[in-house]
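A single protein chain has been removed from this complex, and every other one stays in its place.
This part shows chain A:
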Amino acid sequence: MISGQVVLLISLLYIALLFVVAFYADRQRKRGKSVLSNPHVYSLALAIYCTSWTFYGSVGRAATSGLEFLPIYLGPTLMAFTWWFVLRKMVRISKEQNIVSIADFISSRYDRSALLGAIVTLFSMFGIMPYIALQLKAVASTLDILSNPLALPPKGLGALVSQLPPEVDTAFIVTLVLGLFGMLFGARHLDSSERHEGLVAAVALESLIKLIAFLAIGIFVTYGLFDGFLDIFHRFFAQFPERHDLFQLGTERTPYTKWFSLIFLSMMAIMFLPRQFHIMVTEIADESQIKKAMWGFPAYMFLLNLFVIPIALGGLILNGGDTSQADFFVLTLPLSTGHPWLALLVFLGGLSASAGMVMVSSVTISTMIHNHLVMPLILRLNIHLQDFSGILINLKRLGIIGVVFLGYFYFKIIGDSYALVNMGLISFMAATQFAPAVIGGLYWKRANRRAATTGLILGFALWFYTLLIPSFVRSGWLDISILHDGLYGIELLKPLELFGLRGFDMFSHSLFWSLLFNISAYLTISFFSRPSDSEALQAEKFVDVLRADKAVSGKLKRISKAPTIMEFVDLMSKFIGEKQANTAITGFLENREINARGGLADHEIPNLKAFTERTLAGYVGAAPARIILENYLSTRGSRMEDVFDIFGSVTISHAASREQLSVLYDAAQIVASGADLQKTLDEILSLLSAQFKFDLCVIRFLEEESMTLVVKSQQGMSSVHFGQSERNLNMDTYIGQAFLSNVTAVVNDTDFLDKPASAEIILREGITCFAHTPIILEGEPVGVLSAFSRSVKGIFTNEFVALFENLAGQIALAWRNDEQLQGLLEVHEQEREMQIAKNIQSSLLPAELPEMEEISVAGLCVPAHQIGGDYFDYLPRDGSCFDLIIADVSGHNIGSALIMAETRTFIHARADSLRQPSDMLHSLNRFFFDNMDCSDLFVTMFYVQYCPDKRTLSYSSAGHNHPLLWREKEQKVDPLDAEGLIFGIKPDVAFEQNSTPLGKGDILLLYTDGIIEAEDSSGEFFGMERLGKLLQEAGNLTSQEIIERIMNQVRIFTGLRHFKDDITLVVMKVLK
């Protein structure tokens, strides 16, 4: 007899030991020595399958129902045989996609559907509740039995600690302890894809204790209380000859259907119970561990079951055939025979079985709740926080406690009235509902989101109705009439005899109906609907995960306005904390191409996006991760773009044959090579006709002026009527129809033509089938791709048409690329020409102005654009005389520049014969009037001649602004004026010539209207006055300095660096 305190103390010590082991495992991991790399640890951890249901329940079942306990282990043994194919595939996928739970797995496979993740999570929660309740019940009952074996009813732990209120029963304390335990192990870090080494190590140790305890009690009973197996059987049959049916099947208690159902259920449960998935897939260290587990795990189960029958029979013999306490024979047998310490060991085994299951399940379910219910909610509500990571981990901890307590409440409300075994099978049945979606998703690309969602919902509805409702009825929650009369008294709706199906046990019955609905919906909807492109891509990633030559699909994407690396890191930090984000990104960048500016190469950005998504998925689940990233990118205005259309429409790539794919791929290569359009088109056509043996392939593009389709490229037979002819656009021809309606026109058999206009030519040429598909750019047709065959009918299957359309899409791209290229070339060419013009023009202005003793001259011409219409010149004459010319041609374009050049040529050519300013202007006017149509261009000019020895300035004007003259002696500014009209208006214009003497210090300023008409922000002109004032103050500056000063002042005045109009200044200062 052991006191309750001792039991409690030892239990707590045991839990402490588990904690130490877990802690040690985590430490080892940090040192890089993972305990999980030992494959036997993996096998042992998998034995979490064997819960207290097995530990206590197997004996109970063997005693009451005989061999019925076996299928629960035979099923998984059979399933383990397939692991190298099925499980390995699941593991590979999960590692690649950072999948952390079964909800994540299903959601990821079906287009990362958030809804599907939530559904699986909710169902798992419901499904797991009875199972957790079962564990709590087992621990609580055994604790009571152990501490008060003789007290009936058991007093419970509450009696031990009298201060506690009466509601706090043993189960409550057990719940609390297990919940805390799960919290400590399962949610120390947030990243659930990071393996919980500590948790797994603890579970493995628990499995070992389970086995040792059970083997100990088995050996004790078989060889201690009895004389071996044979002795037990012998004595049992001697005592209870009528119980021979325990070892028979096909009996009323265990019909073969039930046997089969149990095997099937347990096969599915071992794969799809959330906690199994977690240990098997998420926590695995290395694929090769699967191999050892394939025989290791079944061997464990075999050993665990080796003594079930002897213990059960022994218990029956010693208890006089009473089965009421059969579930606890393993405890009562050693207790009643005076071996309390053995009973304590068994209790610890049972505790291990329960604790392991509760811990892992709660962690798993809490992760699922966190990833598939909480995160989407947070995202949906648009809660903005600087740093989520702290809150998320606490939510997860709360989730773990929450899940354990859900089990507790289930136990309090329903559990007491129901046998252990039924509760376990209810959970198994729930897990079985995941099977179609997962297995179908692994092997069938066509399976899609809608199908999986509907299948799951139907399956669970049936599960609820045929299993949970009866269990509610039995615990008194619901009126029993629903079992007898059906829902609303409808006989067909009896939960246990649905649609009149009777004669089956409730599990076979439920299995049949739930899976029938589940699978039918799944298959039918998958069959009649197509997956979206992104879903098809996911499907491919799942189904083909083990294929060595995985398709290159989806790699040809790029992100427009891509975020920088730091922005991705910031985004991650928000959800997973800064440190983890930095660690993650460092790992990613380690082996990436970094370009010269220290950024990622363009083609790496999508990888970085995928990496960010995967990393986030490890913390928050696949569906939320996708939503986070997409929201983020869309708010930035970034989006994923197809680089080439080639695998953009995945519908083709997964339906099409290898040959077709290779054509698409080659075509993409041709387009990408960027050869000239004609060559690209020719090559695509020859590819098409060579691969598929067409007699003629034609590409036509629309010529907008004539609205006809003009042949751009042709491959195959040359017929005047066919390839080379243009096509008018109307609905009477197939090609016109294809173009105008923007839909591919296919005729698979030319014996059936409905367009007489086309029929004549087609039949004459012996065409048997053909198709026209529009070449579409941004939704608008720009041309038509056509293919004709003379030999075969029916080439154009749906798949082939898809390929054909895809090729047309690629041609459209090539066409667009070419257009853009041409446009760029044109712009480039123009710019080059302008540059040449600019160079020429600036070379026309005098490169250097003379520095003489008597005077200094400086000039500047600033065109508003590359070229302008302003002009100034310096022309030496006989002796020391020289001419200064300033002219302004309206406009700043090529025309202005040409006239300016013309003017200069004229002046230089005629300078010798025309010696006076007025003569020069007169001749120029004549020249402009005769030779140029100056209707839209005007030329003004001011012509100055200065002879230093005479100190006389002669000048004439052709409608030009009045130059300013600073007279040093009189200290005033005089505008110079002379009568004269703008050039080219009238044939004969009299140009007045004036002259004025200049003295030392006088300054002449010639300018164009660009200066005085320079505007400030309020629209005010710079004006003559300001210019005059500047000149007034410039007495002691050189000519060059005066120009600079004027330019500076004008710039300050306008506030602009560049001018709207050309500006030209010439300054002449008299030095002596």
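The rule is simple: a residue touches a chain if its C-beta (ideal position, glycine included) is under 8 Å from a C-beta of that chain, and two chains touch if they have at least 3 such contacts; residues count from 1.
The rule we apply is simple: contacts and distances are computed from a predicted model.
Chemist: Missing chain, UniProt name, options "Peptide ABC transporter ATP-binding protein", "2-oxoglutarate oxidoreductase subunit KorB", "Solute:sodium symporter small subunit" or "Iron deficiency-induced protein A": which is it?
Modeler: Missing chain, per its UniProt entry: "Solute:sodium symporter small subunit".
Chemist: Using the document's definition of touch, tell me which of A:P298, A:P531, A:P606 or A:G980 contacts the absent chain.
Modeler: Here the residue in touch with the unshown chain is A:P298.
Chemist: For the chain left out of this view, which of A:F81, A:F409, A:W477 or A:F499 touches it?
Modeler: A:F81
Chemist: Sort through A:L134, A:I309 or A:I482 and give me the one touching the missing partner chain.
Modeler: A:I309
Chemist: Given that one chain is not shown, which residue among A:I219, A:I391 or A:L546 touches it?
Modeler: The missing chain is touched by A:L546.
Chemist: Tell me, which residues in chain A touch the chain that this view leaves out?
Modeler: The missing chain touches chain A at positions 67, 70-71, 74, 77-78, 80-82, 84-85, 89, 229-230, 233-234, 237, 244, 247-250, 256, 259-260, 263, 291-292, 294-295, 298-299, 302, 306, 309, 546-548.
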